[in-house]
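Right, chain A next:
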Amino acid sequence: CLPACGYQLVGTGAAQLPPHLKTIAIPVFDNVSQEPTINRNLTERVRQSFLRDGRLKLMADTARADLVMTGKLTGYSIRAVAFDARDVVTEYWVYINLDVVVQDQVLNRTHLKQTLKTRWDYRPSINVVDAEASRQAAFLQAYRLLGNRLVSLVIDQF
Partner candidate 1 sequence: QQGSEEEPKRLEITSDKMRTEDNGRKIVFTGNVRGEWEDVVLTSEILEVYTQPKDNTAPQTSASGEDPKSGQELEKIIAIKNVDVIKGTKKARGDKAIYYDKTQKMVLTGTPHATAWENENILEGPEMIFYMNEDRFEVTNGVKLILFPKNSELKQVDKKK
Partner candidate 2 sequence: QPPVPDSTQNAEAEKEDPVEITADYMEHFVKEKLIKARGNVVVRYQNRTVRADKMAVNTETGQGHAQGNVVMQTEDGSTMEAVRGDFNIKTHRGILLRTRGTLKGQDGQEYYVSGQIFRRFSDEHYQTENATLTTCTGLLPAWMIEVGKADILTEDRALFTGGVFRVKGIPLIFIPVGYVPIITERKSGFLTPSVGISNLDGLTIQNRYFWAISRSYDATIGADYLENRGLRSSLEFRYRPHETTEGWWRGEHLKDDISGRTFWKLDARHKQVLPGGAQLQARLDQTSSANFNKTFKSQTEIRTRRSNDSFLSVFKGWETNSLDILGRYRESEQADRDDLFGILPSATWVTQSFELGKSNFYFNQEMNFTQFLLDLDPTIGTDNNQTIQRFDFHPQVSYPISFAPWLRLTPQVGFRETYYDKEISDQIDPSTGQPFIKGEFTREVFEFSTVLEGPKFNRVFQPTEPGGAAFKHVVEPRVQYDYISNFDRKDRERVRVIDGIDDVRPTESLTYFLTQRLLRKDTDAKGNGVVTQVARFEVSQSYNFRESRRFETPLTPRRPFSNLRFDLDSRLTDYFMLNFDSEYNVYDGHVQRFNVDVGVKISEWLMVVVEKRQVHNESAMILGTLDVTLPKGWNFKYSARFDEFNDRVLEHNGRATYSDKCKCWGLSLDIIRRRNINLNVNQAETKILLSFELRGLADFDGSRGETFIHRGF
């Protein structure tokens, strides 16, 4: 029923992106949050999201790209939401705030400027060593959500 219900395949019909926008560069995001080094893996995951989507070609050279996405990780916080019998935390929400500006270098205007907030939960284990693996797994999920969301916000403009 897709066409009949007014749905259309992306990239067909009224193209979402203006024709002059074909490439995007994503330099390593800045990080002013309380958590060190999380910007490098987040940047890579956002690049992978655009690579997998394909409607914009990923470029390394910022100067020659049609769009340049600069990001600044401004917030990292955790919120305790579940506790054991001794009132010790068993589940956290980890929140990540990202300020993103996508600049259209062809028409020299701002294509997108927003603050995105995402979260994922993780369960810190009793052992201080094992907590790190589950914490990093939560980061990867949060990065996945942010990456896919950025692709949609940049490309599915309407």
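In picking the candidates, the idea was that all candidates are chains of the complex that A comes from, given by their letters.
The definition used in the following text is that contacts are C-beta pairs under 8 Å (C-beta built on N, C-alpha and C of every residue); 3 or more make two chains touch, one makes a residue touch a chain; residues count from 1.
The structure presented is a predicted model; accordingly, all values stated were derived computationally and were not measured.
**Q** Every candidate listed belongs to the same complex as chain A; state which one touches it: 1 or 2.
**A** Touching partner of chain A: 2.
**Q** Under the touch definition given earlier, write down the residues of chain A that touch candidate 2 in their complex.
**A** 2, 5-12, 16, 25-32, 34, 36-37, 39-41, 43-44, 47-48, 51-55, 58-62, 78-91, 112, 114, 121, 124, 126-133, 136-137, 140, 145, 148-149, 152-153, 156-158
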